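Mind looking over this structure? Questions follow.
A single protein chain has been omitted from the complex, and every remaining protein chain is retained in its original position.
And then subunit A:
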Amino acid sequence: MGPVTAGVLQLLALTGALALVHIPLGTYMARVYSSQRHLRVERWIYKGIGADPDTEMRWPAYLRGVLVFSLAGVLLLYALQRLQGVLPGSLGFASIDPDQAFNTAVSFVTNTNWQSYYGEQAMGHVVQTAGLAVQNFVSAAVGMAVAVALVRGFAGSRSGELGNFWADLVRGVVRILVPLAFVAAIVLVACGVIQNFSGVHTVGQFTGGSQEWNGGAVASQEAIKELGTNGGGYFNANSAHPFENPTPFSNLFEIFLILVIPFALTRTFGVMVGSVRQGYAILAAMGTIWLGFVSLMMWAEFSHQGPAFELANGAMEGKEVRFGIGGSSLFAVSTTLTSTGAVDSFHSSFTGLGGGITLLGMMLGEIAPGGVGSGLYGMLVMAVIAVFIAGLMVGRTPEYLGKKIGTREIKQAALYILVTPALVLVLTAAAMALPTPGHSMTNSGAHGFSEILYAYTSASNNNGSAFASLNADTQWFNTTLGIAMLLGRFVPMIFVLALAGSLARQTPVPVTAGTLRTGKPLFAGLLVGAVLIITGLTYFPALALGPLAEGLA
C-alpha cells in the first residue's frame, strides 16, 4: 500500500468514527443543556459562585456573565505568570515578562492558545496545570455556552430569554468536557504520552552524555487541548513532540478529539430546534468544506512543489516519520478549520499551496466544523446570511427556522462577519508598513509576508497555530496579537448574543409554501457557496501576495 492510499484510508476511518459518535454525543449534549436537574457537585459549585442557576437571562445579562468570567480568567492567569518565580512547584522557572504574560493570558482565555514562549523552558507545573490547562476547559465551555444561547434564540419564543450563563458554563465543564477529557487522557497515556509531576529528568544517552527533559501533567492537558479546540502545546513542538503525540494511532485519535465536539454540536442544534434535518444541513456544509480541504492539502503535500522539497524528494521538512504526509495533512487541515491551532507538523515548511490552505481554513472563520461552540455559532451566522441572499433572489422576506431575518438581524450578522477580516487586514497592513515588525521574519519575499498575515489571521480567528518562523516574542507582536485575540473573540460574541436576543423575542412564523427549506441539501450547497464567496472576496488580494505567489512561482 502506498502512502497516498494509507492517507485516504485514515481520512475514511476518521470520517466513519465521527459519523458514529456525533449522534449520541450531540443528543447527549442537547439533553445536558436542556436539563432541569442539577447534579449535587453542580449545586456545590453554584453555591461557591453565589449564582442561581435557574434565573433566565436576556442577552445583555448573558453577555455580562461571559465578559466578567473571561476578565477574571485574564487577571488570574496574568497574575499566575507574573508570580511564577515565587510560587512553589515551579521548578525554578522565572516569572514571565509583562507583555508576554498579557499575550499568553489573553491567548488562553480566548481559546486561541497562541504561544510566544517555549513551553519547556518558560512554564512550570503550577502555571501549566492550574493556569493554562484550566483555561483549556473553561474557554471551551464559554464557547459552547454562547453557541447554545444562539440555538435557544432560534428555538425560543417571544420571551427573549437565552438561559443561564453560569449553568451552561458549569454543565459544559462538569458533564461534557471533564468526562470526555478523562477518557481521552487515559487513552493517550496508554499510547505513551507522559503524565507525572517530577521535575526535570536527566537521562543518559546511547553514546554517552545526557539529555534533560521536563516532566509534567502532559496527557491530562493534551486531552483537553484537542477536545476543547485549544491547541496550546505543553512543549514547543506541540503535537509533533513525541511526548504529546507518540504514535500514528495517537495522531488520528487527537484529530478525532479536535473534531468530535464541533461536529456533534450540529446534532445538538438539530435536537434543540426540534428538527434534526436542520442539523444535518449544517453538518453537510461543514463536512463538505472539511473533506474538500483535506483532499486539496494531501494533493499539495504529496506533490511537494518547492525547490527544497523537490531536491529532498518529498515535503518531509517539519514532519515526523511516524505520521508521514497523510497524517500530517489531515492534522493541519483539521486544526486550522477548527480554532485549535495544535500542530503535528510545521505549517511554515508546508508547500506554498499547502500553507495557503491552512491560512484559508482560518480565514473562512473556522466554521467547518470550527471551534467548540464558536464553529456552530459562526456557521449559523453564515446560514443567516445565506438565507438572506436567497431571500433577495426570490424577493421574499427571509426567514430561518421560523424566525424573520429583518434589518436588525442582518445587521448583527453582517457586523459579525466584518470583525475578523478588519482586524486581520488592518493589523497586517500596519505591521508591513512599520519599519521594525518585519525584522521578525525568518524567510523573505512572499513567504515572509505570509508569516505576518498568518500571525494576525491566527490570532484574530483565535486559532493559535503559526508560521513559527516569525519571532513573535517582541513587544509589538505580543501587544497587537493580544489585542487581535481579545477583539476577535469577544466582539463577534457580542453580535452573536445580540442576534440571539432579537431572535428569541420573535414569535415563530408558520411554514408556508414559500418558505426556503433549510433542512435540504440545496441549502447546504448554498451555505458552502456563501462561505467560500464571502471569504474569497475578502481575502483574495492578501492571499495572492503571500501563498499564491509562492505556490505558483
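Operating definition for what follows: a contact is a pair of C-beta atoms (placed from the backbone, for glycine too) under 8 Å apart; a residue touches a chain by one contact, two chains touch by 3 or more; residues count from 1.
FYI, contacts and distances are computed from a predicted model.
Undergrad: Name the absent chain by its UniProt protein name; which of "Heme exporter protein B", "STAS domain-containing protein", "Sugar ABC transporter permease" or "Potassium-transporting ATPase KdpC subunit" is it?
TA: "Potassium-transporting ATPase KdpC subunit"
Undergrad: Of the residues A:S220, A:T358 or A:S440, I need the one that contacts the missing chain.
TA: Answering carefully, the residue with contact to the hidden chain is A:S220.
Undergrad: Taking the full complex into account, find the residue in A:A30, A:A181, A:A281 or A:L337 that is in contact with the omitted chain.
TA: That would be A:A181, which touches the missing chain.
Undergrad: Kindly state which of the options A:Y280, A:Y416 or A:F467 is in contact with the chain not pictured.
TA: Missing-chain contact among the listed residues: A:F467.
Undergrad: Using the document's definition of touch, tell me which of A:Q81, A:T336 or A:T351 contacts the absent chain.
TA: Of the candidates A:Q81, A:T336 or A:T351, A:T351 is in touch with the missing chain.
Undergrad: Out of A:A105, A:A133, A:V260 or A:V333, which touches the unshown chain?
TA: A:A133
Undergrad: Quickly run down the residues of subunit A that touch the omitted chain.
TA: Touching the missing chain: residues 1, 3, 5-6, 9-10, 13, 45, 48-51, 64-65, 68-73, 75-76, 91-94, 118, 120-122, 129-131, 133-134, 137-138, 166, 169-170, 173-174, 177-178, 181-182, 185-186, 189-198, 200-201, 203-208, 211-215, 217, 219-221, 224, 235-237, 240-243, 246-249, 251-252, 304-309, 311-324, 326-328, 343-346, 348-349, 351-352, 355, 442-443, 445, 447, 467-469, 550, 553.
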